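Shown below is the structure under consideration.
Heads up, one of the protein chains got dropped from this complex, but the rest are sitting where they should.
Lettered A and B in written order, each chain numbered from 1.
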Amino acid sequence: MATDRSKLAFWLLLAPCLIWLVTLIILPHVGMFLVSLREKVGVREYETSFANYAVFLNEPLYWNTFARTAYMSIAATILTLLIGFPISYYIAKLTRGRTKTTSFLMCLIPFWVSELVRTFGWMILLRETGVFSNFLQYLGLVNGPIEMLYNDAAIMTGLVYTSMLFMVVPLVTTLDSLDDSLIEAGYDLGASGFAILREIVIPHAMPGIVSGCIVVFMLSLGNYLTPILLGGKDSLWFTGLIYSQFITRFNWELGSAFGFLLLGLSSLIVFVGLKLTGQSLGKTMAQS
Amino acid sequence: MITGIPQSRAFKWSYRAYVTLFFIYLALPLATVCAFAFNDSVFPSLPWEGFTLDWFFGTDAPYIGVFHESPILRSLVTSGVVAFWVSVLAVFVGTCNAFLFVRHEFRGKAILYVLMLLPLIIPGIILGISILVFSSTVANFLEDATGLWFDRLRPGLILVVLGQFSFITTFATLVISARLQKFDPSLEEAALNLGATHWGAVRAVTLPFLYPAMVAAGVVAVLMSFENFNTTLMLVGSDAPLTITMFDRLKLGSTPVLNAVSLLLIVVSALLGLASLLLQKRDD
Partner (left out) sequence: MLTDVPDLQCRSISKSFDDFKAVKDVSFSVPQGTFFSILGPSGCGKTTLLRMIAGFQKPTSGDLLIKGKSVIDVPPNKRPVSMVFQHLALFPMMNIGANVGFGLRQRGVNRSDIEKQVTRVLERVGLAGVAERPISSLSGGQKQRVAIARCMVLEPDVLLLDEPLGALDLKLREHMKIELKQLQSEFNTTFVYITHDQSEALVMSEQIAVMNNGVFEQTGTAKELYYEPQTAFVAGFVGEANRFAATIKNRADSGLQMTTAQGQVLHGTDAVGGLAVGDMVNVFVRPEAVRLSRNAEGVSGLSNAGQGKVENVLFNGANSQLILRDQQSGAEMSVALPQTGEFRDLSRGDLIHFGWEHLQTRVYAATGDPHGH
């Protein structure tokens, strides 16, 4: 029977998908959640409680770091959007043919290179003995070497750099699909450049803006390398706390709770972003 | 391209200057990393001490080049092995998923599709710790129950492969589905009509159509695996892939040998990236 055979084919196709999602995504996250609810009361003795979450709330260092990570990520997202939007518009609407392909590729290449290499590059540029410091001394603008590494501005530079592609690709895609005649029609009907940007270009690009912002925010929130390597001693990042709970302090219960809080924040922002603009996850992800 | 909107000269030039600055910003860190790979100094920083290839081919300490640095070479091989398995697994599951989501209608498809996309929005470090916690729990349980050792479920290369596979599969699925959607099912029907079996028709007609996308997905998987850091960091055991080795070196203070490795990585990943784009673009 053909239906039996197609049923068999269906189950054979479904199996790998289910195994992948259940064993590597669903069960680990359920497991992590359960671990986060465990309170160690003795050697290999545990009770179920919200104690780990209480620790988070009672320790200002933890929730300060959490809040700092969140608003730094939001700032990085906004900055990436502001820097990336004119570039995307330029690529999508003001170039064509070979120039367009080349400039688009030039935006892609840094993404293919390991984040570690990119961050390393910024370290060489920004540090006390680095290229910028030497250049400024050479110009006579400063007297001695200056340290530009290990501060929040350095983290921001690195985050924006690392995320740029994820903003530019969806923006170029949506802006490319904007019919030029809509912009011309706006002009023809008397609109100024700013009015066209506000009433035609931005509303059209909204799906791209949303998907770009969501991805950039998540990447910034979950970033580990950039804050660790470019940030100073006191520029803590929440992923750094998770790492130290797991690897150096071996407190998996608290680490899991932290992990869940980070996941919760990231999901919340994604959800709110999608709801506010009436987009669906599937459509948004297809953009990027 | 819009030609019809008149703009002031000043605006045009400042816009162009901004775009130029942006591309300098994009290129600067990478260019710097590459340039210092040739600096005849033990620190990757100014002043410029002259041109050398020692950081590639040198054999005398402290000028030990990449090609004679055994820890780096070893981790390069480790990364290669991991990337290979991740890419094979991801392309296989991604192809199955593509057929599942493009060709089949079933109850709960929408939910499964969202689940399939989830790995994209889970931060990599969380994927890493959740898999770490889960596999250790399973290992503890099995060891308690059987009294045997289950070292393969402890941090190590197998977990690294699984961790990277868990989210790279989503990318592979998206790339391959996009191509399968463009496939005209009547070609397969024609093959069936000409007497092919169902599987024969898929193998003779559909899979060859998908090959470019599968290769592209494989290349993307290799690239993502090679440069992955966050997930790998939580799951790594004693054999470290390249990014982890480089990270440890960076924390300790670096020599230009890292620039040399980076230069090689930049060249190889740019080439692979271009190749995957060309494969995806072909017969679009």
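Definition applied: a residue touches a chain if its C-beta (ideal position, glycine included) is under 8 Å from a C-beta of that chain, and two chains touch if they have at least 3 such contacts.
On a predicted model such as this, the values are computed, not experimentally measured, just so you know.
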*Full-complex contact with the absent chain, from A:Leu105, A:Ala185 or A:Leu268*: A:Ala185
*Residues in chain A touching the chain absent from view*: 179, 181-182, 184-192, 195, 199-200, 203-204
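Note that in this section only the chains that are shown with their structure count from here on.
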*How many angstrom lie between the CA centroids of chain A and chain B, rounded to a whole number?*
17
*Give every residue of chain B touching chain A within the complex, in rising order.*
1-2, 4-5, 7, 15, 18-19, 22-23, 25-30, 32-33, 36, 43-47, 92-93, 96-97, 99-100, 104, 106, 112-127, 129-135, 137, 162-163, 165-166, 169, 174, 198, 223, 226-227, 229-230, 233-234, 243, 246-247, 250-251, 254, 258-259, 262, 265-266, 269-270, 272-274, 277
*chain B partner contacts - residues on chain A that touch it in the complex*: 5-6, 9-10, 12-14, 16-17, 20-21, 24-29, 31-32, 35, 83, 86-87, 90, 93-96, 103, 105-118, 120-125, 127, 129-131, 134, 161, 164, 180, 183-184, 187, 193, 214-215, 218, 221-225, 229, 239, 242-243, 246-247, 252, 255-256, 259, 262-263, 266-267, 270, 281-282, 285-286
